[in-house]
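Only a single protein chain was left out; the remaining protein chains are all shown in position.
A and B are the chain letters, set down in written order, and residue numbers restart from 1 in every chain.
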Amino acid sequence: MTRGPTWFNVTSLVVGFSFLYLPIVLLVIYSFNDSRLVTVWGGFSTRWYASLLENDQLLDAAWVTLRVAFTSACIATVLGTLAALVLVRSGRFVGRSLFSGMIFAPLVMPEVILGLSLLLLFVSMDQARGFWTVMLAHTTFAMCYVAVVVQSRLVGFDKSMEEAAEDLGCPPVKTFFLITLPIILPGVIAGWMLAFTLSLDDLVIASFTTGPGATTLPMKIYSQVRLGVTPEINAVCTLLVGVVTIGVIAASIVTKRQQVQRERDERAAFGADG
Amino acid sequence: MAEEHVAPPVRRGLGGWLLIAMPYIWLLIFFLAPFLIVFKISLSQVAIAIPPYVPTFDLSEGWQAFADGLSELSLENYVWLTEDALYWRSYLSSVTIAAVSTFLTLLIGYPIAYAMARAPQALRPTLLMLVILPFWTSFLIRVYAWIGILKNEGLLNQLLLSLGLIDEPLVILNTNIAVYIGIVYSYLPFLVLPLYASLERLDGSLLEAAEDLGCPPWKAFWKITVPLSLPGIIAGCFLVFIPAVGEFVIPDLLGGSNTLMIGKTLWVEFFNNRDWPVSSAVAVILLLILVIPIVLFQNQQQKMSEKEG
Partner (left out) sequence: MPWENPDHPPFIEFRNVTKKFGDFTAVKNLSLKIYEKEFFALLGGSGCGKTTLMRMLAGFETPTSGQIFLDGQDLAGIPPYRRPSNMMFQSYALFPHMSVEKNIAFGLKQDKMPTSEVEARVAEMLQLTKLEQFAKRKPHQLSGGQRQRVALARSLAKRPKVLLLDEPLGALDRKLREETQFELMNLQEELKMTFLIVTHDQEEAMTVADRIAVMDKGELVQVATPAEIYEAPNCKFVADFIGDVNLIEAKVTEKTDALTRMTSVVDGFALECDQATDASVGETVWYAIRPEKVRIAEGNVEPGVVNHIGGVVWDIAYLGDVSIIHAKVGEDDHDTLRSTFANVSRIVEKPITWDDNVVLTFDRDAGVILRG
């Protein structure tokens, strides 16, 4: 439905997107504020970024977070992709509705419940808490997001492509790696990125399931934020937002380019039958 | 998001079962089992021990000990939840705050989704990207950004004071208003996306047909656009309401000491009071409250995917 822009529509968009972006923009601007008083502009400076490099606690937390995010995203991608395959391909089996319920529930379940329940599991398993427990917890909820992302890619997948491979003599497991995986790869990569950022951002579940020596960056930020706004935290946040934004924009530009190229190819091929 | 495209039963070898087993077993251990444990602990008593509750089950002590432990379980914690006004008031105020915020989000989100769906075709992917992008950036950071804006000497008050609109700073931070702003801001993309999807699919010629038949545009909006975007409205509202009920970060950082939300109550109970059995009971009740909207949401999604074929 396209019609000319009306003043109402333009205003909605301008106001809406300002609301979405202004707080982040202000945060970024004030991370370059020279003044320690966060709300008073004292001139441009990058001193808070420099002081970050000397903040060992923050750097440690960042390192822990990256390790957790990377490991959990990788495992979650494998499990989530398998789960998506099960949902789309495995047909009916005993316990299917329980399975799909367990995939979709974590997407809307409050984090406090997920965090609490996982912690109690680790306690009852007598598992020392730390890096591994946070990683397992993140894997569990991230795999559900991966499953949903990969599932949407698999639903549009022409199953006869796999049949063709088998028909030509390729056994099923090999078919998965030669045909299915390369075709759903964009979905799998998107799933990995989502799992990575979810883990990177998570405060609540990590707070429940972590132990000594495994403080993540969001936990560190949270404990500082409770004491008030500091320019240093603004700087950390700006870095985090910057990295994620660049990643997402780069990914979408690459996808867009491929799509444009593809459409151009298809147009060129069209009509060669004439 | 709901269950869809159930393929007919297929030939399945050992590999097929293995494929199902891996994610299935993982979820049984790390998703379902924890809930059973929460339920069990919600029936236990608090104790000064590690872990801080009794009874603890240890199968190595034999079945007799297990049976003894079983008899020690009681509904005491649930009774306690009904007796202390803090808990039921927390539940009630969580649901109220979530409902009000959902309504506000819809009020703000609808014009955005509508304008996006009516934007020129070439602009739409960019607008969509702009809505999705905040979803990727840290939730905590986005909530944190509001503290600097809303506090007494914050940017909003500075602006209003310098414009002469107010004489003294408005107190917004640490009130429920700040919580509303936080929820609306954080969950806006969740509402705009499904809404945009259903509005974009709306065939423009329907509105032209309505106008052609003598229906003025504002009436056509109510008679055609709104009913046809209803699935998107419902999906979006569920996606805001359900997680907002259990929200912790927003009421904790933006709300005041009198902002009661159950996620925060649970957190305090667990980390500050170290009362694991009571916080488990709180979690069980919260889950029971949320089961209704979650099931409704699932059904709606399923119906939609069936309609699409």
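FYI, contacts are C-beta pairs under 8 Å (C-beta built on N, C-alpha and C of every residue); 3 or more make two chains touch, one makes a residue touch a chain.
Bear in mind that the values here come from a model prediction, so they are computed numbers and not experimental data.
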Spell out the interface residues on chain A facing the chain that's missing from view.
158, 160-161, 163-172, 179, 182-183, 262, 265-266, 268-273
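Methods note: only the chains that are shown with their structure count from here on.
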How many angstrom lie between the centres of chain A and chain B, each centre taken as the mean Cα position?
17
Under the touch definition given earlier, write down the residues of chain B that touch chain A in their complex.
1-10, 12-13, 15-16, 19-20, 22-24, 26-35, 37-38, 41, 51, 56, 108-109, 111-112, 114-121, 125, 127, 129-134, 136-142, 144-149, 151, 153-155, 158, 185, 188-189, 199-200, 202-204, 207, 238-239, 242-243, 245-249, 253, 263, 266-267, 270-271, 276, 279-280, 283, 286-287, 290, 294, 297-298
Mind pulling up the chain A residues that touch chain B in the complex?
1-3, 5-6, 8-10, 12-13, 16-17, 19-21, 23-24, 26-27, 30, 38-39, 79-80, 82-83, 85-93, 95-100, 102-113, 116-118, 120-121, 123-124, 136-137, 139-140, 143, 147-148, 155, 172-173, 194, 197, 200-201, 203-204, 207-208, 218, 221-222, 225-226, 229, 233-234, 237, 240-241, 244-245, 248-249, 252, 256
